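In this view, the complex is presented without one of its protein chains, the others remaining in place.
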Amino acid sequence: MSNRFTWFNTTSLTLGFVFLYLPILILVFFSFNESRLVTVWGGFSTKWYAELFKDEAFLDAALVTLRVALVSATMATILGTLAAVVMVRAGRFRGRTLFSGMIYAPLVMPEVITGLSLLLLFVSMGIDRGFWTITMAHITFSMCYAAVVVSSRMVTFDSSLEEAATDLGCTPFQSFIKVTLPIMAPAIISAWLLSFTLSLDDLVIASFTSGPGATTLPMKIYSQVRLGVTPKINALSTILILIVTMGVITASILTKRTEARRKEDERMAES
Amino acid sequence: MNTSSAKKPSARFAPWDNPDEKPLVRFKNVTKRFGSFTAIDDISLDIYEREFFALLGPSGCGKTTMMRMLAGFETPSEGIISLGDDDIGAVPPYKRPVNMMFQSYALFPHMTVEANIAFGLKQDKWPKNLIAERVEEMLSLVQLRKFAKRKPHQLSGGQRQRVALARSLAKKPKLLLLDEPLGALDKKLREQTQFELMDIQEKLGMTFVIVTHDQEEAMTVASRIAVMDDGKIMQVATPEVIYEYPNSRYVADFIGDVNIIEGRLDHKTEEGIQLAWAEGEPEIKIANNASRSENENACFAIRPEKVHVTRDEPQGVDNKIKGQIDDIAYVGNLSTYHVRLSNGMIFKAQESNIRRLANREFTWEDHVWLSWRSTAGVLLD
Partner (left out) sequence: MDRKLGRFLLIGIPYFWLFLLFLVPFGIVLKISLSDVAVAIPPYTPTFDLDNGWEGIKAFVGNLDFENYVWLTEDDLYWSSYLSSLKIAFVSTVLSLLIGYPLAYSMAKAPSEWRPTLLMLIILPFWTSFLIRVYAWIGILKTEGLLNQLLMFVGVVDDPLHILNTDTAVYIGIVYSYLPFMVLPLYSALEKMDGSLLEAAQDLGCTAISAFWKVTLPLSIPGIIAGSFLVFIPAIGEFVIPDLLGGSDTKMIGKTLWVEFFSNRDWPVASAVAVLLLLLLIVPIVLFQKQQERAQEAEQ
């Protein structure tokens, strides 16, 4: 099999990526539009960014979103890691099937159902809706994603490493802390990043579980978009896209570099 | 094939022959079941201090379970395992004075070589300066002082193996367990490392238990070998005894190459006994075997290198059979001749190739004589 770009491959890759990226590029492009219209070019300007930073409602929403995301990602990673340990290591226990069902179900559950059911729970328990209800809802669905990410790494974990630690004098708990966790760290970090992004992104569940005074950024964007398209949203989107893109690219360059260094090390070790 | 290592011949090391010697490790009627599967079936076994003891067998024979019970990763379902005077059956691995070198080495990838070796010492709360000293000592023992600051992935396979060894030795365990320690190395390195292991064991005066499926490795390093099959120990003896006096067809067949002839015992005399094995063929004379009686069914086992191949009928030998060469396996230093006997059986005989190939005596289809002394083989059930 020759691994060169054929014209077919080049064409389909080009078309595919144009389809994926062109709408985003257009969005970014029109954030610098002088005109109020997002589809007609009226000259370059950064006034929408300036206006965005003057809008307190947006800044408040951004702050709420960030707080929710930080708290929920951290909690979800802790709970998800525990759940991953249970799924991979705990062996048989009563209710195991139900447990793994509860881990996987939220991944395929429509958000409207998750949101509705959590809202009804909070209402019937008489909990005031706001920051904490959104956060709890986000923890619940993020922890399932975190559990899947961590457990998929954990199944390939060489358990003889833990045995070696116990053999050298660690209790099972100590060997988990000293050996398993540090080696699992990359998976745990990606679980946290995934939970964080899911929380930043969520509109539907937050809409159901939020109360007065707790409006997240996606909720704010949604209500603005329903009123009509404005370049301010384009500006906000551009900032968000920029942050995410930089994060992902940095992460992938870092992993690529460590990978390359690792390969180089291995080559040197064998020679 | 390699036979046993040369243990110092002056003072023969054989505590197992001394009834007053107390074993370091004792398995007493140990059984281990996993669900309905019996991995270890009522094994009793003694291992003595300073021994290099090998558990040898095919995969699934229970040798790894034996080792994991010694390390504390499995507890016996029945029976007692004692170390010195203590019953250790239920003691968790982190409280045992026993360390293990893992088959995968299990080096902690996030720690340097130094930190890996120091891991167990820190766990035991050794003072800092003593840890540093001990790590130095271990690094020089395995000749890795230059690599102290490296991470495991920056080492070659052989170096990793030595780090794993150093780490498991650092805590001065009463017993060191080695799980297929050389399995991941290539043949040349493996042979060299076998001798290093023996040197280290001798130098430290420690007790080693090695698990292996490689019979040459077991023969080379071990003071005694336990040959296992299907959760049972078939024979425990020194490599010489295992090779020359196997106690069963299984052991004879598992260790090295062997010819086995089935027949019926006959003509018992002072010198030995004879085996009738085929119509019209002379009976095979076998020395000793006073416990055997006539008319028993038995089989005769003889190693190929103990059988001579000649073109002319040999004179003054105990046993001789006529046959025809079916195949020749030439491996350089040796040639193995597959000789077809009158009853169709293939009999293997091995000769050193003292002469160059061009002057080889025999070729395919040649008629030859096979001969051996009456003491060369053994009778088995």
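Here are a few things to note about the model shown:
Each chain gets a letter, A and B, in the order it is written, and its residues are counted from 1.
Rule of thumb we're sticking to: contacts are C-beta pairs under 8 Å (C-beta built on N, C-alpha and C of every residue); 3 or more make two chains touch, one makes a residue touch a chain.
Owing to the predicted nature of the structure, the values given are computational and were not obtained by experimental measurement.
Within the full complex, the chain left out of the display contacts the shown chains A. In the complete assembly, the contact with the undisplayed chain comes from A:Ala83, out of A:Ala83, A:Ile134, A:Val148 or A:Ala214.
Touch with the hidden chain on the side of subunit A covers residues 1, 3-6, 8-10, 12-13, 16-17, 19-21, 23-24, 26-27, 30, 38-39, 79-80, 82-83, 85-86, 90, 93, 95, 98-99, 102-103, 105-106, 108-113, 116-118, 120-121, 123-124, 136-137, 139-140, 143-144, 147, 172-173, 197, 200-201, 203-204, 207-208, 218, 221-222, 225-226, 229, 233, 237, 240-241, 244-245, 247-248, 252, 256.
We adopt the following convention: only the chains that are shown with their structure count from here on.
Note: centroid distance subunit A to subunit B, computed from Cα atoms, is 55 Å. Put simply, subunit B touches subunit A in their complex at residues 71-73, 92-94, 98-100, 102-104, 106-110, 119-120, 123-124, 151, 153-157, 159, 167-168, 171.
Subunit A makes touch with subunit B in their complex at residues 158, 160-161, 163-171, 174, 179, 182-183, 262, 265-266, 268-270.
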